[in-house]
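With one protein chain removed, the remaining protein chains of the complex are shown where they sit.
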Amino acid sequence: MFEPAGPQAHLILQLWHLIAWTCAGVFAAILLVLVAILLRTPRAPMPAAPDLSTTDKAEPGPRRSVATAVVASALLLLALVVASVFTDRAVARMSLVDAVNIELTGHQWWWSARYINGPVSDTFTTANEVHIPVGRPVIFTLKADDVIHSIWVPRLAGKKDLIPGRTASLQLRADEPGVYQGRCAEFCGLEHAFMGLQIVADPADRYEAWAAAQRRPASEPADAQALRGRELFLSQSCAMCHAVQGTTAGAQHGPDLTHVAGRRELAAGTLPNTRENLQAWIADPQKHKPGTNMPSTPLSQADLSALVTYLETLK
Amino acid sequence: MKRQPSEQEIRDAAPRLRDGPGPGSPEARALDETWSDAPGLIGWFSAINHKTIALRFVVATMLFFGAGGILAALMRLQLARPGNKLMGPDMYNQVFTMHGTTMMFLFAVPVMQAVAVYLVPLMVGTRSIAFPRLNAYAFWVFVFGGLMLYAAFFVNAGADAGWFSYVPLAGPDFSPGKRVDFWAQMITYTELSAIVEAIVVITTALKLRAPGMTLNRMPLFVWAMLVTAFMILFAMPAVMLASTALIMDRLVGTHFYNPAEGGDALLWQHLFWFFGHPEVYLIFIPGLGFISAIIPTFARRPMFGYTAMVLSLIATAFLAFGLWVHHMFATNLPELGKSFFTAASMMIAIPTATQIFCWLATLWTGRLNFKTPLLFVLAFFFILVLGGLTGIILAAVPINLQVHDSYFVVAHLHYVLIGGAVFPLFGAFYYWFPKFTGRMMSERLGRWNFWLMFVGFNVAFFPMHLLGMQGMPRRVYTYQAESGWGQMNFVSTAGALVLAAGVLLFVINALRSWHAGAAAGNDPWGGGTLEWAASSPPAPCNFHALPVVHSRDPVWQPLPSGPPAQPPLPTHVMGLTADERQLLVTTVVDARPDVLHTFPRPSIWPFACAVATTVLFTASIFTAWAVVWGMVPVAIILTLWFWPHRHETARHLAMERKP
Partner (left out) sequence: MRAAALLSVLAVATALAACEREARRFETTVPSPGASAPESPRVGALQPATPQQGGVKLSTVSQGPYEGNAFAVNQGKRLFRWYNCNGCHAMGGGSIGPALMDDQWKYGSSSSAIFASIMQGRPEGMPSFGGHITDDQAWQIVAYVRSMSGQLRKDVEPSRGDTLSGGEPEVARKPEKPRPADPPPQPPVGSR
C-alpha cells in the first residue's frame, strides 16, 4: 500500500501519513512523560507511609495538565475524524466516465470475471487474471458464489467484501501500467491462502488487443498432439467443470480455460504458468493446493503431455 | 454501630457466639469453622467459598491460557518459513480458530471474572460473594464448556471457521460435520457462566459493601468490575442469539443466514460484533481496574482524579456498544453510516486517554516503589498506548479498507489485548499473590519474567504491523517465498518463543513461591484497600470483624482526617452471628446498614446442576430432543437445590425474630 498506482490508493496513503504521524507524535509525547516520570519521580523505599495530603485538598497543577491533555486529544481526534470523512468522500467521487465494467464473482478458491461493456456480443469471461486499461476507471460488480470473500489489491484500492446474496461495487483506476497483485482477504476456507487475483494494467491499445483476443473462441489445434489433447479434454473429467469457448465444453464450475495459456499464473496464484507446473497441477492438484475442488485426473504420461500441449494452444 | 447483643438461645442449645472487634479465640474459631468448606471428596465438589472457587477458576483459565499459547506457538512455527509443511490447511484452520476461541472465550473474560470473585468481597469488606452457590455453578459450567470444546478438538472436531465464525462459511453447507456445532454450543456455556458471574458481582458490589463505603468511596477496581458486569449483561445475549440461530440453521434447517430463503449473511456479523466489540472492552476494563489498584500502592498516594476515573469507566462502557460496525467496514453497508462508527471509534479514545493522563499524574506526583507489579503496569503505557493508536488508525474507513483482515489488525489486537489486559493481569498476579497464598513471589525471577515477556512480545508482534502493510492477509496457513514476507515472519516467531519463555518463567516463579516463597504479612506492599486488612491468605470468613469505612483508602485512612469526632466514629461492625453465615446487607448508594441476611452452606447441587446442564448442552449438538429431555434432570436438581429444610428455616426465623 506504500506504492500506490491509482487515485484510491493514493488518497488512502495520504490519510495514512496524516493519521499515522499524528499518532506517532502522541505516542512519543506519552513516552516522554513516562521517561520523565521514571527519571525525576523520587523513589519510595518500603515501607514508606503513603502521602495522604491530597485527600482533602484539590490539586490544581495536575488538574490543569490533565484537562489540557484531554481537550487537546479530543480536538486532535475531531480533526482526524474530519480528515477521514473527507478522504472517504474523495475516494467515492472518482470519475466513472468511460468506465470498464467487470462483474467479479468469488468462488472457493478462484475468481471469475465477466466483462460487460458495449453490445452483449462483446461480453467475455475470464478467470484469475484481469486486464484493465491504464487511466480508465474500472467498476467491479462484486458477487459471491458460496461464502464471503474479499478483493484486496493494495496498490490500487482498499478492499471490498464479496457477500453471497448481496451485490457490492468497487471502483478503482490504475494510472501506471503494471501487474498488481491482489488476494482474497476474508477467510473463506481451506485454500484462502491461495486465492490470488492479478490485475494487469495495460496501455489502451494493448488492452483493446487483449480484450479482442479474449472475445475470440479457442483456436483450432494444429498438430496431432494438440488434437489428441482436446479429445482428452472433452472426454475425460475436464469438460465436466471447465469451459473452452468454441468447443462443447461449457461448464462454469471451474475457471474458464479458453485463454488459459496467456495467463501468468495457475490456480489463482498458486503456481507460475509453465508447462511443467501445468502438468504437475493436472496430475495432482491436491499436492499443490490441498482441499481444492479439482480432482486429480488419472492419465498416462503420454496423454497428460498431449493434454498440456492442447492447453498451451489456448492463448 | 456498637450494639449490645441481646437475644435468646435457639433450640439447638449451643451458645451463640458473636463477632466484633478484638474477638477472643472462641469467636474467631467459630467464625472460621462456619465459613469453611466441607472436607473430603464430596466436600471438594460442594465448595462454595468465594476464594476457593476463585482460585480454581484462576487456575482453570490459566491452563486454557497455556493451551491457547501452545496453539499460538504452533501457528508461529508453521509461519516461520514460506511453504512450510508443519501443518496442512485443515489442521492450521483448527489451530488458529481454537487459539482465538480459547483466548477470547475461555481465558480473557473468565480470568478477570475469577480475580474479581476473589477480590471484590474483600475489597468491599464483606465475608462472601453474593449468591455463592450460583457462583460455584457458573465455575463448573465454564470448566465443562471448555473441556467439551477441547475434547472435540482432540477428536478432529475442533472448530475451524475462525473465532468469529462468519456465515456462510460456518453454515451447514460449507462447514460439514459437528465442528462448528461444538464451537457454537461452547459459546452457550461460557456466556451462561459469564452472565451468572456478572449478576453475582453486581449484587456483591451494590448490596454487600461495608457500612460507610458509599459509591463515592468504592475502590476503582470494584468500579471497573461493576461496569464490566453491566456490559456483560447487555452484550452476551446478542452472541447467544447469534449462536443459537447458527445452531438451529445447522441442526434443524432454519434459514436465518441463508440469503436464498430470505436470510442474511450480514445478520451474523451484526449480532456477533454487537457482542464482539463490547467483548474486547470486557477484557480491557478489568485491566484498567488492575492498574488503578496497583498504581496508588506503588506511587504511595491516593489516585488522582477519582471522579474522572469513574466517569471514564462508565463512558467507555456506554461508547463500547456503539462501535461494532467498525469490524464491518469492508462490507457494502452505506458509507455515511460507517462514518458515524469512525467518529464513535475515535471518541472512545477520550475516556481512556483521561484515565491514562490521571495515572500519569498520579505517578508524577507520587514516590515510586519499583517492584514487579509496577513494571508490568508501566509496560501497559507502552504497549496499550501503541495498540490504541493503531486502533485510531484503523478507525478511519479508508485506511481500514487497506489493512482490514491483514496482519496489521493481528498486531493491533494483540497490542491492545496483551498490553491492556495480560500485562496488567500479570502485574495483578504479582501484586495479589501474597494475599492469595501468604507468600511473596521472587522479585528476581519477576524481573526476568517481565523483561522476557516485554521484549518477546514486541519482537513477536511489532513486525506484524509491517507485514500487514506489505499485504499479508490474516488466516493463511502459508505464503509464497516471492512475497518477501519470510524474514519478518521468522523474526516474529523468534519473538513469540521468547514471550513463551517469559510465561514459562512466571509459572516456575508461581509454583516455587507457592511452596517456598518468603512469608508475606497482611500488607506486604502497604496497600490502602480493604483486602490488605485481612490476613494473607484471608481467613475463610475474610474478616473476623467487618470494617466500617470512612475514606477511599480505608487501610491508609481508617478514620477521616481532622480532629477525632465526639462521640467516636465506629470502626467495625459488631454483633453478627459467628456460628451461622450471617452477612450485613447495605443500601446501594450510601451503604447504610439495611438487612441481616443468612447465606447458604456448601452444597453439591451446583456441581450436579452443572453436570446436568453439560449433558443438556452437549447432547443438543446431536439432537434437538435433548433440549426437551435434558431439561428434566436440570429441573429435578434445581428443585433439590432450592428445597427449604425445616431446621434451616427454623434457625433463620429465630435469628430474624430476635436478632
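In this document, chain identifiers A and B correspond to the written order of the chains, with residue numbering beginning at 1 in each.
By our rule, contacts are C-beta pairs under 8 Å (C-beta built on N, C-alpha and C of every residue); 3 or more make two chains touch, one makes a residue touch a chain.
Computed from a prediction, not measured in an experiment: that's the story for all the values here.
*Asks:* Write out, one label after another, the shown chains that touch the chain missing from the document.
*Replies:* Counting the whole assembly, the omitted chain is in touch with A, B.
*Asks:* In the complete assembly, which of B:Gly83, B:Pro176, B:Gly337 or B:Pro564 touches the absent chain?
*Replies:* Answering carefully, the residue with contact to the hidden chain is B:Pro176.
*Asks:* Among A:Glu103, A:Asp175 or A:Glu231, which one touches the chain that has been omitted from the display?
*Replies:* A:Glu231
*Asks:* With the full complex in mind, choose from A:Ile139, A:Cys241 or A:Ala280 the residue touching the hidden chain.
*Replies:* Spelled out, the listed residue whose C-beta touches the missing chain is A:Cys241.
*Asks:* Give me the chain B residues in contact with the hidden chain, please.
*Replies:* The missing chain touches chain B at positions 88, 90, 152, 154-157, 168, 171-174, 176-179, 249-255, 258-261, 622-623.
*Asks:* For review purposes, identify every residue of chain A that touches the missing chain, sorted by number.
*Replies:* Here the touching residues of chain A are 146, 164, 190, 231, 234-237, 239-241, 248-249, 251, 253, 284, 286, 290-291, 293, 295-298.
As a convention for this text, only the chains that are shown with their structure count from here on.
*Asks:* Any idea how many Å lie between the Cα centroids of chain A and chain B?
*Replies:* 38
*Asks:* Give every residue of chain A touching chain B within the complex, in rising order.
*Replies:* Against chain B, chain A makes touches at 1-2, 9, 11-12, 15-16, 19-20, 23-24, 26-27, 30-31, 33-34, 36-38, 41-52, 54-56, 59, 62-63, 65-66, 69-70, 73-74, 77, 80-81, 83-85, 87-88, 91-92, 108, 146-148, 150, 152, 154, 157-161, 163-169, 181, 183-193, 290-291.
*Asks:* In the complex formed with chain A, which residues of chain B make contact?
*Replies:* Residues in contact with chain A: 88-90, 93, 161-162, 166, 168-169, 173-174, 259-260, 263-266, 296, 299-302, 304-305, 308, 330-332, 335, 338-339, 342-343, 346-347, 349-350, 353-354, 356-358, 360-361, 363-370, 378, 381-382, 385-386, 389-390, 392-393, 395-406, 469, 471, 473-479, 525-526, 528, 551-553, 556-557, 561.
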